[in-house]
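As you look at this complex, bear in mind that one protein chain is not there, while each of the others sits in place.
This part shows subunit A:
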Amino acid sequence: MDENTQSDANNDELILQQQRQIEKEISETTPLVSDKQTISTLNSEYNDDAVYCSKVKNLAEKYISLRKTRPDGNCFFRAFAYGYLEYLVKNKDDYEKFRDLVQKAKDKLVKQGFPELTLEDFHDTFMDVIDRVAPSENNEENLQELHKLFNEQGYSDYIVVFLRLMTSGQLQEEADFFFNFIEGDCTIQEFCHQEVEPMYKESDHIHIIAICKALNANVRVEYMDRADGDKVMAHDFPEVNKPNVFLLYRPGHYDILYPK
């Protein structure tokens, strides 16, 4: 009996090791956020797939370029943060409001029950990043700094953690509303502990709605999948506002888009 458990445990260890190895290979070949690429580079991923190729063509009519993000389960948060900060660096008034909101977010999260000791580092790093790219005369330099920080694992992952915590805070603040959108019989708090706060957990509509609300962001997601038709489908979060972040969704993954 004991021997069986032992070998099961060893199998689990092996599977985990293999998973780590795959993750390592991905991380060595894909940057966290890539340089800008033309939309047509997507064609090379789909060879002669007619459905995808016509959708890439349609996408290229609306967008000039994209940045790819590493597929590690954090891609939505990383792509969103990059896209939104790029917008904010170029829009000083919105940047000031955003900075003020994030500054106050720590106390708000502590009041909601997040432990200050473990929250602090993530908040400090996020504030540090915001300050290092503050709008100035030379925005080109700020945008380069942004790109550099997002490709340094330490900064980049702490940004993701902080956004996950803000998403969790927003979901819990409006638990009565968001409860309607989760499946299975768990509470919003359980959902946050399982699907929002831990790293590498993929994001769904509910995450997008919550983080947009928490940070006053407006996101347009272009959906590109094998569904019928030759056009990508756009969806705005929230629906009424003009989007300031543009993302491409392909099943299981988000990248950043740049409109014409």
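The criterion applied here is as follows: contacts are C-beta pairs under 8 Å (C-beta built on N, C-alpha and C of every residue); 3 or more make two chains touch, one makes a residue touch a chain; residues count from 1.
Keep in mind that, in the parts below, contacts and distances are computed from a predicted model.
Student: When you check the chain that is not on display against UniProt, which of "Ubiquitin-conjugating enzyme E2 G2", "Ribosomal RNA-processing protein 41", "Exosome complex exonuclease RRP44" or "Cytochrome c oxidase assembly factor 6" does it turn out to be?
Tutor: "Ubiquitin-conjugating enzyme E2 G2"
Student: For the chain left off this view, which of A:Leu119, A:Leu143, A:Ala175 or A:Met233 is in contact with it?
Tutor: A:Leu119
Student: Check the options A:Ser40, A:Gln103, A:Gln144 or A:Gln194 and report the residue that touches the missing chain.
Tutor: Counting the whole complex, the residue in contact with the absent chain is A:Gln194.
Student: So one chain is hidden, and I want to know which residue out of A:Leu101, A:Met127, A:Leu143 or A:Cys186 touches that hidden chain in the complete assembly.
Tutor: Reading the full complex, the residue touching the unseen chain is A:Cys186.
Student: Where does subunit A touch the missing chain, residue by residue?
Tutor: Where subunit A meets the chain not shown: residues 1-2, 4-6, 9, 12, 16, 114-115, 117-122, 125, 153-154, 157-158, 161, 165, 184, 186, 190, 193-195, 197-201.
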